[in-house]
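Coming up: subunit A.
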Amino acid sequence: MGAVTISNVRKAYGSVEILHGVSIDIADGEFVVLVGPSGCGKSTLLRMIAGLEDITAGEISIGGRVVNRLAPKDRDIAMVFQSYALYPHMTVEQNMGFSLKLQGVSAAEVKQRVAGAATILGLTSYLGRYPRNLSGGQRQRVAMGRAIVRSPSAFLFDEPLSNLDAKLRVQMRSEIKQLHQRIGTTTVYVTHDQIEAMTMADRIVVMRDGNIEQIGTPLELYDQPANQFVAGFIGSPSMNFISGTLDGGRFTADGGTVIALASGPASAASGPVTIGIRPEHLRLDPAGFPVEIVTTEPTGAETHILARLGETEIVGTFRDRLACVPGDIIRISAEPGHIHLFDSKTALRIIG
Partner candidate 1 sequence: MRRPLTFVLVADTVANFLVFAPVNILTRGGPQGSTDLIMNQIYTNAFVNGDPGSAGAATVVLVALVLAIVLVQFRLMGERSER
Partner candidate 2 sequence: MRETITPRRALQMVVIAAIALTFLLPLYWLTISALRPEEDIFRYLNPFGPWTLLPNRLTFENITELWSGSFSRAIANSLVVALVTVIAGLMVCAPAAFALAVIDFPGRSAIFTAMIVSFLIPFDAIAVPLYSIMRGFNLQNSYAGLILPGIGNGLAIFLLRQFFQGIPKDLREAAMVDGMGWFQIFWNIYLPLSKPALISAALIMFIFQWQAYLWPLLIAPSNDMKVAAVALAQFSSAYNVSFGLIFAGAMFLSLIPMLIFVFFQQYFTNSVAATGSKE
């Protein structure tokens, strides 16, 4: 079985450290997504789990076994690469069955297990083809098939969808999720796309600059981001930040606008703070604060508005259909229970 434990793992190239002591406990059967901007170390961490990069310090164990010194082939993992990395000179069937053949599984059983995986992935009629004769989505499925025939302790995915077009990406996203629900193998999935992370993960690990910013379920990250970075990274369109000062429960933005907060222990603090409001938590309110409209984007279901509050640009999404033009002033307010408070200096969430 495949719990994956990463404890205090560091990675350095020469004197440059790019992972600064990372710990994650992944339960057996869990789907964990590592997400963060490029260069945050998420792919490096995944490759360290796979054994494609050395572990400078710390320990990684898979299924209760420390794997630091094991070669990739001895770690009982399967990996899906961004480029798919299918063997060009082998058919789909040979690609999927090759690892089993290496393990010395009998030809009949290889055939049977490949056929089983092909059925799950809808590849049965493509088994005799070569990768060059497949579409991007089909290659992606073959890469997944190559992983699942082995029934490993853990699946590792390295940005597997970033080479697909937008529509196929959405489709493959739900296919991977269904596959996980069906097979239940521990999965570590790397992406830079927070929507992929939100829609697929049991738990998300948000990383930045070689550190973990927060670990939590998608909704935990959405509702209680640990800091301003996570708050801004998760959610689309991203959260609005307004800096100002807090004084006895009264928030005054730098431009002088007063924004009402819900009463609570956090709002009792005072000093410079940044408040965060998600676009979907803004509403039209004749008693609210005034903003000047820059652009409106009606999507049909809702209207996105980019407006200006003093120097700060604010995005709001409204269910209403608004008839207004750039330059108009509208009054809006934030749902008081959904305003996030961050310390202006540390960018950490002020718990409230």
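How were these candidates chosen? In short, all candidates are chains of the complex that A comes from, given by their letters.
Just so it is clear, contacts are C-beta pairs under 8 Å (C-beta built on N, C-alpha and C of every residue); 3 or more make two chains touch, one makes a residue touch a chain; residues count from 1.
None of the values given here were measured: they were computed from a predicted structure.
Student: Sticking to the defined contact criterion, which numbered candidate from 1 or 2 is in contact with subunit A in this complex?
Tutor: For subunit A, the touching partner among the candidates is 2.
Student: Touching candidate 2 in the complex: which residues of subunit A?
Tutor: 50-52, 71-73, 77-79, 81-89, 95, 98-99, 102-103, 130-132, 136, 139, 146, 163
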